[in-house]
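Yeah, one chain of the complex is gone here, protein chain that is, but the others are all in their spots.
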Amino acid sequence: MRALLLNATLKRSPEPSSTEALAGFVAGALEQRGVVCEHVRLVDHVIEPGVVSEPVTARDEWPALRERVLEADIVVFATPTWLGQLSSVMKRTLERMDAMLSETTVAGVPVAYNKVAGFVVTGNEDGAHACIANMAQALIDIGFTIPGQSWTYWNKGPGPGEEVYLTTDDREWTHTTGDAMAHNLVAVTRALQLHPIPKPPNA
Amino acid sequence: MRALLLNATLKRSPEPSSTEALAGFVAGALEQRGVVCEHVRLVDHVIEPGVVSEPVTARDEWPALRERVLEADIVVFATPTWLGQLSSVMKRTLERMDAMLSETTVAGVPVAYNKVAGFVVTGNEDGAHACIANMAQALIDIGFTIPGQSWTYWNKGPGPGEEVYLTTDDREWTHTTGDAMAHNLVAVTRALQLHPIPKPPNA
Amino acid sequence: MRALLLNATLKRSPEPSSTEALAGFVAGALEQRGVVCEHVRLVDHVIEPGVVSEPVTARDEWPALRERVLEADIVVFATPTWLGQLSSVMKRTLERMDAMLSETTVAGVPVAYNKVAGFVVTGNEDGAHACIANMAQALIDIGFTIPGQSWTYWNKGPGPGEEVYLTTDDREWTHTTGDAMAHNLVAVTRALQLHPIPKPPNA
Partner (left out) sequence: MRALLLNATLKRSPEPSSTEALAGFVAGALEQRGVVCEHVRLVDHVIEPGVVSEPVTARDEWPALRERVLEADIVVFATPTWLGQLSSVMKRTLERMDAMLSETTVAGVPVAYNKVAGFVVTGNEDGAHACIANMAQALIDIGFTIPGQSWTYWNKGPGPGEEVYLTTDDREWTHTTGDAMAHNLVAVTRALQLHPIPKPPNA
């Protein structure tokens, strides 16, 4: 079983990222369950605006990233929160995945079917539920299956302040929830591997 | 396999409901796949505000409705669109289901785990994606699994007008999509019945 | 200048309500600026499902509540957060206001024009931005004007716990923001009273 963790922080490497750190915790919980995990910090790559799988410009790195999505059984979408919403880097990635709506495997099944998605949200402030709602709706459109309670998040409560996931001592609920998230992702992925959704009537 | 279709129209029986009609199409597609379907028009029942499973008043009919949710393998949440959003009848139903967050089976599994949810949205006007995003996020919180492309909808395009799902001739995409929705709901439910999510570490 | 504060808590009087308490703080800040404030705990009233201004049943109290909305210059929509979203009591109230879309004053101006809306959100957990997004979109549809930074909220940060607005010591940002909210609501209301939006071309 393979998982891809897509980190949509706005911070380029090697700047520390709270989103990467919490995605890393979830990756650890997946690895304890035998999942091979791979991380991508999306902002380190050029992803051009568009809704096609082909390269939009010579610089466009989406086609290679798309291959890694296609190879994964589990994709964890990890985003920071800005203005109470998901990041533009996450938005752009989901937008390129719009092309998957009409792409099928050789068996005629949409390419995202039988893949499972989970969510990680970090932020200084409120907005995790709004981020999860937007990511879940987009991925259900594309064909991913979303297990119950397949997310975790951390934020500080109301208003600005210096504290972030990377510096806080208050991680217990976030980690317990992230561990359950890994449990749920693995269980639903296994069920779908053993009994995959067959070609739908509209494909 | 049993499905419960929850119709959150604002119209009391026997007034015709477009939402009921489209949910009925989806029920037909489920029945063709061997699913036993049951319908509830929620507005015909008293559902008191609250976040508990117990009756809030002597009139409260939620406890009996909750039993029907617990007996179902598949729950289809069907809502009209008002002001671009889901109905207050749907909102109230989801709100009562908040109590399920801390309820487990005798095996210690949250009661909504291994249940699968799908969505039907009708409207005069735009708003289906917003309704699906809100319902999906709430149900993922509660523990339902959402298969890819497990929804269908109908609306008329921009602005007011007389045309509704019940009167339109333009149902082809909505029905093709609703048929695929039934296919996906049944496939994921079967996978989870054969390989259910076990008790999670935080339950 | 008159303000109406609509508290959409699920708790009936006289049970204490964090949402009422924070709405009360905002009312105090409005009163300091000369605004006459009135509170309604919506759940104490019968509001039937529907999208009409007329009584839906003999028990329906919406028509009287609607009069109070029409008499107000400022309406503050105060909601608790359940499952990361606004309450069904708030949803039902907004839904009844859908009828205002086609109601005009004797001057032919939609009844909600030149009224100003603000938002209060309380919760144990994350969801304030999602609540504000949904309330703002619905009210902009209806015709209310939303001043910048016309909201405040309180929640505890990630995960469950006993702490709520009523019991917390950590109210400083929430109150500072609520005071600014009152400032902005009053300033925009005054501007619109002196220079109201005239009858629009589509009314």
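Structural remarks
First chain written, first letter: the chains are A, B and C, and each begins at residue 1.
Here, contacts are C-beta pairs under 8 Å (C-beta built on N, C-alpha and C of every residue); 3 or more make two chains touch, one makes a residue touch a chain.
Quantities reported herein were computed from a predicted structural model and do not represent experimental measurements.
Within the full complex, the residue among C:25, C:144 or C:165 touching the omitted chain is C:144. Considering the full assembly, B:130 is the residue among B:43, B:94, B:130 or B:146 that touches the omitted chain.
Screening A:7, A:53, A:114 or A:137 against the full complex identifies A:137 as the residue touching the chain left out. Annotation: of C:99, C:166 or C:192, C:192 touches the absent chain (contact as defined above). Within chain B, the residues in touch with the undisplayed chain are 83-85, 126-130, 132-133, 153-160, 170, 172-174, 177. On the side of chain A, touch with the chain left out of the figure occurs at residues 10, 43, 49-51, 82-89, 91-92, 94-95, 98, 134, 137-138, 141-142. Listed for chain C, the residues touching the missing chain in the whole complex are 110, 112-113, 129, 132-134, 136-137, 139-151, 176-177, 179-180, 183-184, 187-188, 190-192, 194-198, 200-203.
As a convention for this text, only the chains that are shown with their structure count from here on.
With centres computed from Cα atoms alone, the innermost chain of the structure is B.
In whole angstrom, the spacing between the mean C-alpha positions of chain B and chain C is 28. Averaged C-alpha coordinates put the centre of chain A at 35 Å from the centre of chain C. Touching of two or more other chains is recorded for residues 129, 132-133, 177 of chain A.
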